[in-house]
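Left out: one protein chain. Kept in place: all the others.
Showing chain A:
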């Protein structure tokens, strides 16, 4: 049976993705185009006449004179020159019926490709509401291709298009002579085929933007939205995460009672189940964050937020689009890095990914609170501030300032090119539930299948390092000291002693690779507390203040500002950039900064006499 290769093209904000979701439903596959980090969406559908169609949802483009990797992909696929993609047999060009001026110009540019084409006037319901009357048969005659109308957000809104697909493919429309003015031609066609009232429907946008883009009220609304989003990601996800945590622990215990004691039980319980648990535990945060981001994007608010924040982010050499991914990274860098997909400029996206791990994530809090409680005296400053709180604030601030610094350094590396903001502020729309649900499902699948596999593999590897070889019979001290991880920890001391770390810290950093907060329970294991997570910190606190110097504690706190050791972050960077080089650069520069800063702090502590045993 033959399959028709068709591709959806159109301006950003033409409602193309909603139409794509409507036509293909859940029969979609999301991946990247070969060699670039541009998202490739392909879906299958069957027309009422029984024709099988493979539909490619090409990235939105304003012009085929490409200025971004997204547009270059669209241009090359339309031209049939993209390696590994068959040339589309039919281009389905989607136009927002309320914004034909801009969208028809692009359709005319696409027409020059000389491929069979169908024009889809999407959001025809909105156009009717605004009193726009379109002479569809006349438009088809003027343009030289079939024209159908559609409502991407309504069930059965794509029926006309499906019926059009059943007809034999139209001949390629006539191209204009080279060098023609697309704008003039679009204006001519519109004058012939479209009658619209003198701007009435724009009033709603006008009124909303007066609030949302207001220098004061706009910022107030933005910060209220961000505050609720941050709260949602940070604290509403917590109960579900605790539940999942408890669930995996219970599962581990249940499996543990069935299996006989031995390496196999340990592998399954401490390696596989614990590893899979550390993946699943991220899901609530990722889903909540993406629900917000998808809703903000669908509603048309996200570009407005970028507008308001552009100047602030420009001080770091970034655009307003980087703000939300960076804010989310305070909860966890994993969803934050996944959120960088909303940044179109590839260079801005790379820099945002690079500095996202510098935002102090929630996994660093247990380490911070443990060390601050053990080493910083409880004192009021100026009768208002608590010294513990001030130190914690300083640690967060240090992360933000170093992120600014890194972004500035990276920006100075390529200053020859201007990176424009130039952003469309689309019409406001109510987010569509089906589109939100599909978007969420795709994020969850990508995370579980692509990132999860790496994390589980590494967890099993780390388990093996911490478990083998087993201590000889009658040996003293905790088992981890006899294992490979213990030996590596002792060997690491040669590197880490100059920044004031002892071997116990070195050993605990290895299991801490799986997740930063694991370092706390690992420290408890090394100090033979044999405690569970919950009271490890309580028992450790007096022990640490007795055994560590203040300098060591400050050095470790400084190390954790940068904390290069988080495999989940590195795994998600690998997935989002498709490059091991980016992973290497991230890990490398974070390690260098962590080591350098801890080195300085330790040596200043030595000068101040804080390096000795308490």
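Descriptive notes on the structure:
Everything below uses one rule, namely that a contact is a pair of C-beta atoms (placed from the backbone, for glycine too) under 8 Å apart; a residue touches a chain by one contact, two chains touch by 3 or more; residues count from 1.
The criterion applied here is as follows: contacts and distances are computed from a predicted model.
A chain of the complex is left out here; the name its UniProt entry carries, from "Multi-component regulatory system-11", "Imidazole glycerol phosphate synthase subunit HisH", "Ferrous iron transport protein A" or "NADH-quinone oxidoreductase subunit H", is "Ferrous iron transport protein A". Set against the missing chain, the residues A:191, A:216 or A:433 yield one that touches it, A:216. Contact with the undisplayed chain is limited, among A:38, A:73 or A:306, to A:306. Although one chain is not displayed, its contacts with chain A can still be listed: residues 62-63, 65, 67, 98-99, 101-102, 105, 183, 199, 202, 205-206, 209-210, 213-216, 218-219, 303, 306-308, 310-312, 418, 420-426.
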